[in-house]
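The other protein chains are all here in position, but one chain of the complex has been omitted.
Chain naming follows the written order as A and B, and within any one chain the residues start at number 1.
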């Protein structure tokens, strides 16, 4: 979504303040150039302390005060954490999951298919929308918060699931066959014998249930959106703060939500990006997660949450907060919003720190936020609504992710590990992949190069689309695990990789775990397919007396295109070499700088190219000649390709002249 | 059991095929020299899709087709995995265990004492036997599959257990005394106060319940056998596929079943042996587990399951599949049957691969199976029914295993670790131990040397039998933890080791965990007894200023025999030295080759000695002169002791001339 300005802000919770200081806070925000707050999503029990009794005084107070201090507001529906009275009255709202039923206390542990829950959601949403609908400073509504299915396995959910299966399979025996239920006597011959899915040992069923659970989120959004739109005008956007596969920080594709589907109910995609800092700050998470967020609506997105101080181990070095903010913008974000303004004095997230520390003083982070905020106010007009588009796309798939979760790779290599390895190797040579849902075949033609890592669970339609893409002249990089099973995790029973073997000019009928096997002189780990090149050229063979007849990497000319196949979990350096070859096949030029120099660019509202050159290192870096060209916006300097030094954790923003 | 030929085969499941290809499969089998399939044991829900409705068409189809392709068949009863309708109708069939009650889905999680389960078992077994009883190609029936008690702790099981205890103890106070129940106020003074065994902290009770659980399997076999024999003639054997203590692969004595007892209901012992391959292939598991299997009926056994490809990390190197097959035969196996023919396209064992991969192509493993199968067809007559007998026996005991499980040794050294250490040190010098149940004192006299590792929980009868054995001139090697407690884990309260202290001429009253203590210049770990030599000679003292008055290893002449005592967990090299001394005392000659050369032999049906010389290494080995003598069957060469080179993972089969 295009916005009229860049939004810089923070989540704000007056309800958590230890004393009355909203004026002080909003004054500090004004001074910092903060122009938006996000409120309301966490505190149902404050808005409805007792069933049917409502008290929105605090909400109104925040909205009124925000008006007074000229702050825009994004209001969240508070449905992700239920009040204690609701759990007391309807104990079965707490979701039954694979780990049994939870106790009241934690957020996000309810059954989002429970009718009592939904009825109460509707009531609180309607009441809240009534309150806010006439506030001019409300620019957006956030549905819920980082919604998931919370692994609901209640009778409501499982009944829906059985109906979903009945819809898919008129003939129950067809289901038995496709899912391989007769294994270990699990076949089901009457629908009423369908067992509790939580006990299943059938990966196809388990993955299908996860697929089904993802649809619950999609439906929940559509349902909330429709209620909200009864009250809220179209100029107020509806969004959601999507989060990502988590590895102590935002890491990969979200396993529990199909964000591409769920985003259809939204006007603009929002996201939460958290990442390591200090010596571990690389910008990779900001870039990868931002690319997903951009892909959801194929448009600019909002960063609704990112860390200010975050965990103790994330406390940023001087300069990093600013570097991070511009990194978000460089990916096409139209907002940078911290979670949250002030650090909490109680409860579980006491040590997930905000812009302000517990003492509310003007600490180092606040001071740096002031710099950022005032720069954005001054220069944001040139930086907003950046249109970013790559010649390379990477395909992602929840189905494939679930498939590899069900059948883990030796050593615990996950789907997201594999995807990120491909993405990051590109990132480090300043090639940024757009992210496509693997089903989005219509978009393939817009790219010179498509990367398809570990598309384990793939429909024939998906595989044929890739085939077609190469046939028509595209360059494909794919590799191990791709095209091995169908959408229900039934392994294809002909030559592997299914359909693609023709495209890559190679096939395999065995795979193993490398043990003393190298490729390109580097020891392999986790997994290797014993790939036999048919028409393909062997780029790297396996180096090991037992396996030297097999290929680790092949390249094949197929009709007008090229297909590279990476049969093993290569070392980063080797994979990077392969990716460079693929770029050459696709006729894509390589930028002449590599990580820790990160160069990102896009087209602004004035149809000018804005180029960011970031230094993601703890030392100064000096750019080669020819790299920096253009008008540096923040310093008003002009660069004509001369060698220039960027201080540690700093950057240039160059406007095309 | 003697067989008329060697059986080479695989488990076959038409019910799991993604398309009709049984003719293709059986033709491929014929080409490979495969002559037997194992079917039927996994698919109750296919045979009885709805309660009381039976459909054996697929079973009959397989049997008919097998007839057509001249394949023998072993049929399993399908009772180890219940249909979903049964779990729906009788929810308490799913066993309550120490981890609570399971959910439907997994196999082998039912209560094998549940009357509803047993009633339905009886029905399906009778129906199935009706179907197969007239098939001439059915050569054997397998009872169930890798049966265990599945830790059943249901009321049915616990009621039986209390009755079992009542049977053992007329006087409840005698039970309290023997089990030490008054500890922490656990004594029971009325049978109705007997608590749920799952909560006990009493090792004696916990171990006794495990003992009791093992009897459930013995009883279950006897019960199934009697039903089967109502239908099946005596020329069709009844067997079971016993599996072993598992450590990621078949490793040691099975803790949950007393196989020596359970095998009494069988005509022939069958077993499942899985093991690492590639650089970790040593033949040790094949040898050790095979020795157990041979011991169960003191006769040839069947390998009903072993890996073809197995897990990804087990994919064999070229030559290994063949080496493995002959290794089984060298231990006295009369069959080598793969689990399974083709790799599954769905469900939990999708990645436990068969002979064929998912694509059914003629892969490397199939090609090697063809070599093996056709060799066996040609030469099997000389190799079958190999009578193997050693001069050395190793004693094993489930009681001792449970005892050490209840009172773990520092660092997690298990009973099976200890047993395998003794076994493997012998293995590596080409001494192969027969395995005896520790109660089998009648057999002691057949051996020159008996090894008795860690017989922790030992009856006085067992200990006296060992005493008698040495008195009569036998050589005994025993060691730490042996004879420490009685059969109910009550520690003996006189000089340790109980009874044996006289035999070994040494005793101890303290033990500890070595910390900077050596023996034979090698650092010790896990456990050491502070052994004082009385009449014994000290072979190795402890090397440490605090412990140098104590012995790590002693040797004692006791009447006509010798007793060695190993008081600590020695380094392999030291233990090997001790074992060699014991062999010398027992007047047993050492072969002049050591691992990776493995030499096994036995007497065939023609009363000729067949000697296998295996090379278990990734390099060629050259045998010393004098090692290879005889007629090499597969190549028809004659060796007269000349130096000969065996390629990596290859072997010779020499027939005594």
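To be clear about the criterion, a residue touches a chain if its C-beta (ideal position, glycine included) is under 8 Å from a C-beta of that chain, and two chains touch if they have at least 3 such contacts.
The model shown is predicted, which means the values in this text are computed figures rather than measured ones.
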Contact residue for the chain not shown (choose from A:9, A:33, A:78 or A:514): A:78
Touching the absent chain when the full complex is considered, from B:91, B:115 or B:195: B:195
Of A:26, A:44 or A:161, the one touching the omitted chain in the full complex: A:44
Candidate in contact with the missing chain, chosen from B:496, B:520 or B:655: B:496
Interface with the unshown chain - residue positions in chain A: 15-16, 18-19, 42-46, 49-50, 78, 81-85, 87-88, 102-107, 278-279, 309, 312-313, 315, 317-318, 343-351, 357-361, 363-365
Residue numbers in chain B that touch the chain omitted from display: 179-190, 192-196, 198-204, 407, 410, 485, 489-496, 509-513, 515-516, 527, 530, 546
